[in-house]
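Excluded from the complex is one protein chain; the other protein chains are retained at their positions.
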Amino acid sequence: MIEFVLDGRSKVNTYVQLVQQVKQALRVGMLTPGDQLPKVRDVARSLAINPNTVLKAYRELELEGLVEGRPGVGTFVKATLASAPMSDQAELRGDLVAWVHRARDAGLTPDDVTALVQTTIRASYPRQEEHA
Amino acid sequence: MEYVLETDQLGKRYGGRWAVRDCTLRLPAGRVAALVGPNGAGKSTLLHMAVGLLRPDAGAVRVLGRAPYGDTELLSDIGFVAQDTPLYRDFTAAELVTMGGKLNRRWDAALARTRLAQLGLPPDRPVGKLSGGQRAQVALALALAKRPSLLLLDEPVASLDPLARREFLQALMGSVAETGATVLLSSHILADLERTCDYVVVLSASQVRLAGPTDELATSHRQLIGPRHDGGPIGGVAAVVRASHTDRQSTLLVRTDGPITDPMWTVREPSLEDTILAYLTEGDTRASHSEWGVAA
């Protein structure tokens, strides 16, 4: 079982924070198929948040096929988040390091780099745009 | 959609002054709604009409389709916690639970006792000797023991310290999750609302300025920053809620009806608090202008 934590200063919507936290747990292997998510009532109580927000987060996870609700029992993890294999990640990271070095040599500040990366991500992942 | 609380051009007058006026609302079942507004905006009056303490002077209020004033049967479906959580101070919490049992046809004494036990409240001390937070918890437990479909809370956390406020909201959210009751809670404190409420009603100067689900409010309002703008339509803007200007720059909070594409404007998503404040300010200045007899 995981425990949700909210970032009070974050501008990110509460339910998005919950979704992200579950996904993070799936990514790092803290949650595996068959695990139960905390009950809606308990999350609502411990975080003092609207239960509808928790329901919305769980529904979103369900739509993405990551969890499934069993009526009267709870919500259980169905799938794991298959991220790219570690070997792929290492290769990509190598490319990125080389690229960042080039950017630095070209005179870009870290802020310039971040802005460039963000605009590129926005252009390449159209679905993310809706949430931004 | 099923509405638990409906009002139609509801009004209440004290002497010559309207405390609530032209109030039309539809609160869908299962919502946790915030009734927001400054002190004296008419929040308590609206809640008192909803729980049948006051008779409307104009229009109608219906709870579960029935007019609450004088309808004792309907009262068993409405849980109410009045402002400052009034309780008989010389009664113990256990006695208050007993009292509820004597006065209500449907009464879940076990629920109330369990809740109070979980909170570690002493059953045999006069509630006048408990802390404000504990009294608020007792009042909430009493309201919940009716197993109401609609829970009305008048400024339940206004006088509580941050810890007690959080504990109260935790208890409230937990029980909402359990019972599925519809909640309308009034507050002039905007913090906490974004997380606890999924519906907002903004009341200012006795009138409803805004009512709707919070996620809709989030998507339908934008803050625009750009060069000074003196009226005139902006593509995608349905209405300007609040505008402030310097000699060069205008900052607008607008309700949108489409994407804002004009590159002149920097578009930001306002927080719920920003949006609510914009509506409250709008009501304020409008009222004060008319009171001072000058054009707004």
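Labels for the chains are A and B, by order of writing; each one numbers its residues from 1.
The criterion applied here is as follows: a contact is a pair of C-beta atoms (placed from the backbone, for glycine too) under 8 Å apart; a residue touches a chain by one contact, two chains touch by 3 or more.
Note that contacts and distances are computed from a predicted model.
Visitor: Tell me the UniProt protein name of the chain this structure doesn't show, selecting from "Dihydroorotase", "Sarcosine oxidase subunit gamma SoxG", "Stage V sporulation protein AEB" or "Transporter".
Guide: "Transporter"
Visitor: Could you tell me which displayed chains border the chain that was left out of the figure?
Guide: Its contacts among the visible chains are B.
Visitor: For the full complex, which residue in B:Ala60, B:Leu103, B:Ala117 or B:Ile189 touches the chain that was left out?
Guide: Of the candidates B:Ala60, B:Leu103, B:Ala117 or B:Ile189, B:Leu103 is in touch with the missing chain.
Visitor: Which residue from B:Arg21, B:Lys146 or B:Arg222 sits in contact with the chain not drawn here?
Guide: B:Lys146
Visitor: Touching the absent chain in the whole complex: find that residue among B:Val4, B:Leu35 or B:Leu75.
Guide: That would be B:Leu75, which touches the missing chain.
Visitor: Contact with the hidden chain only, please: which chain B residues?
Guide: Touch with the absent chain occurs at residues 48, 51-55, 70, 72-73, 75-76, 78, 80, 82-84, 86-91, 95, 98-100, 102-106, 139, 142, 146.
Please note the rule applied: only the chains that are shown with their structure count from here on.
Visitor: Give, as an integer number of Å, the spacing between the C-alpha centres of chain B and chain A.
Guide: 32
Visitor: Going by the contact rule at the top, pick out the chain B residues touching chain A in the complex.
Guide: On the chain B side, the touching residues are 30-32, 166, 169-174, 176-178, 192, 194-198, 218, 271.
Visitor: Which positions of chain A touch chain B when the two form their complex?
Guide: 6, 11, 13-14, 40-42, 44-54
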